[in-house]
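One protein chain omitted, others in place.
Then we have chain A:
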């Protein structure tokens, strides 16, 4: 029995899920994590490096890796790909100018083989800001329909500011991962 299978077994027993949060800078990744964990979201600095949050969600334990999105540190994202069960891509729906950037980075990410099995949740964040694009519009701009059909994905509009939509997104992702990994239980 290899080490990997031992780890897998332990993981299964503890019902752990590894979630990777990525997206451009200023999209609200850290705010989402803080909000869903019930922490104060009013003082959050741009993430230099990464944060890890472990939280109980339903009957699972989520290990959320929240990685900084500034351009200079995007190249380090790949260090976090291994063993990722769920990928959360956060979009600032009010930042129309950088949607191209956003599309480019997401496309790069989805080419990554180590992430090919991960469920993909796209948060169209900042829906509370007037003039932001709806989740449908974001899906069109990002060409989500053109994605590989074997990928499990969903786009959810949310606001980390009010908390709206966050649970809906996480519920879907946790269910999707559970049905994939813990199918045998």
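For the reader, a short list of remarks on this structure follows.
Here, a residue touches a chain if its C-beta (ideal position, glycine included) is under 8 Å from a C-beta of that chain, and two chains touch if they have at least 3 such contacts; residues count from 1.
Definition applied: contacts and distances are computed from a predicted model.
Taken from the listed names "Signal peptidase complex catalytic subunit SEC11", "Ring finger domain protein", "Ribonuclease H2 subunit C" or "Tubulin-folding cofactor C-like isoform X1", the protein name that UniProt assigns to the chain not shown is "Tubulin-folding cofactor C-like isoform X1".
The missing chain lies against chain A, touching residues 25-26, 42-46, 48, 70-73, 94-97, 99-100, 103-104, 107, 126, 128-133, 140-141, 143, 146-147, 149-150, 161, 183-184.
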